[in-house]
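Note that this complex is displayed minus one protein chain, with the remaining chains in position.
Entry: chain A
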C-alpha cells in the first residue's frame, strides 16, 4: 500500500513539469509559427496562439481570468455567444501564385457569430456585440447593421461543439472597406498572455508586418471537447495572424530567407506561460525529389503529416527544449534554396475561384464567378454564398450557371431579395462541380441612384461588393489519418474533420469595386452653373429690352428643300409649310 502510494507520487511528480494545464486557472496556452515557402518565391508566416480554458463560460459566474483575456470572456458570457469569428485582412490571397491557403479571409473585416439558443433577441445582441468589438479592436465594426448583415442558411456551420444548428442564431457580416493598420494590431497583441514581450509574439513588429502583400489577423472563440470522451466543454480562443512577404517576387530581395530578414527580430525564448511553443518550417520536397530547401540551425525534430490532401514534411524547432538555445541566445531560422528551382511546375490547387464585374456604363452590369475544379476524376459539391448590397439590384431571372457548355442546375438555392436601405441580397447555392471542369455563374444587375446624403465623402472611389464565400469538402489525394487534436500542430486542427477522405476548405473570391452614378458634388461647378444662369437670365433680359428692335418681314417663297417638302405634303394631304 505504502509502496503503491510512493509510486503514484513519483509518477505524478514526473508528469508534473511537462504540462502547465493543471492549476486553479485550468487554462493552457500553445503558440506556434508556421513558415511555408510559396511556389513563386514568397514566404507565408502563420502565427497561432491558442488558449484553452477548461471552464464553462456561459453558465458559471467566472471572475478569475488568468490566460484567457477578460475582455473576451465577459463578452461571451454576457451576450450569450456560442462562437465568434472575427478577421481583419488587408490584401488578397492569390491562390494561383501561392497555392491553397491554410486559412483564408476576405479583404476588410468579417464577423460571423453563432449565438446560444437562450438568446431571445439575436439582432439586438448582434448590434451590441459589433459595438463592443469595435471598441476593443479599434475598427469601425459599428458600421455593421441590417444593411450588411445576412443569415446564411447552409454555409458557416459551427466550427465548435453544437447540438443543433438553427440558422436563426447565426449572423454574418463583411465590411470590405475596412482598413487594417497598427491600431488594430496593438489591441490584438494585448490580448495575448505574454503580450509582445516574450515568445513568438516578439516577432510581431508593425512596420514589417504591414509591408507585405497579405496581412490577416483573426480571433476565433469556440467550445471544444475537453478530452477524447467529449463529455465536458472547454473554451478555445485562437488568435491567428497570417502574413505573406513578397520581397522576392517584387524584386527587392533574394529568395533565401531568414527570420531576421523578415521580421527584423529573432526569437530569444518561449513565452513562460506557454505549455508548448514551436516553429514549423515546411520543407516538403516537390515532385518527389530530395529536399530543395536547407534550414539552419538544425531542427529539433522532423514532423510528417498529411495536410490538405498532401503529404508534407516539417522541420520543427521546439522553443521549450533546452538544447535549442545552447549554442546561441537567439534563434534565427534561415533557409536557403539548394539549387535554383525551375519555375515551370507550380502546383494548381484543386479548387479555386475568381469573380469579376463586367458591363459598361453606369446603368447595368453583370457579376460573373468562375469556379475551377482541377481534380482529375472526382466531382464534389460546393456552396456559394453571395451577399450583394441593396443598391445593386440583382435580376435573378438572368442567373445562369454553365459547366462545360451545358447548364448546371443547383441542388439547393436560397435567394433572399434585398429591401432598399434595409437589407442586402443573399444568394446561396449548392452546385455540383464535375471533375476537371470550369463553372461560370453570372447574374445581371442594375445600379440604383442613392439619395444625396447617402454618398460617402469619397463617392468617386466606388462602392465595394464583399467577397463571395465558397465552402467545399475537397476530396484529398492521400488519405488523412485521424489524429488527436491535442498532439497535432495547431494548423491542422482548425476545421473539424469528419473522415480522412476529404478536407473542408473555405475560399473567398475577390471583392468587387463598382461605380454608382454620382452627382457632381464639387462646389465650383454648381456655383458656376447657378451664377451663369442667373447672369444670363438677368443680363440677357435687360440686353434684349434695351437693344432688340422689331421689323416686319416679307414672307419668302422658300428654298428648294421647302418646295420639295411642300410637294410631298400635298401628296399626303397635309397643309403646306
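The rule is short, and it goes like this: a residue touches a chain if its C-beta (ideal position, glycine included) is under 8 Å from a C-beta of that chain, and two chains touch if they have at least 3 such contacts; residues count from 1.
As a convention for this text, contacts and distances are computed from a predicted model.
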Identity of the absent chain, which is to be given by its UniProt protein name, from "Cytochrome c oxidase subunit 4", "Serine/threonine-protein phosphatase 2A 55 kDa regulatory subunit B", "Origin recognition complex subunit 1" or "GPI-anchor transamidase": "GPI-anchor transamidase"
Sole residue of A:87, A:369, A:403 or A:471 that reaches the chain not shown, by the stated touch rule: A:471
Hidden-chain contact residue, picked from the options A:132, A:241 or A:281: A:132
Hidden-chain contact residue, picked from the options A:165, A:250, A:358 or A:419: A:165
Residue touching the undisplayed chain, where the options are A:322, A:361, A:376 or A:457: A:457
Residue numbers in chain A that touch the chain omitted from display: 24, 54-56, 59-61, 64, 90, 127-128, 131-132, 134-136, 138-140, 142-143, 153-154, 157-163, 165, 177, 179-183, 186-187, 205-207, 209-211, 225, 229-233, 381, 383, 411-412, 414, 430, 456-458, 471-473, 495-496, 498, 504, 521
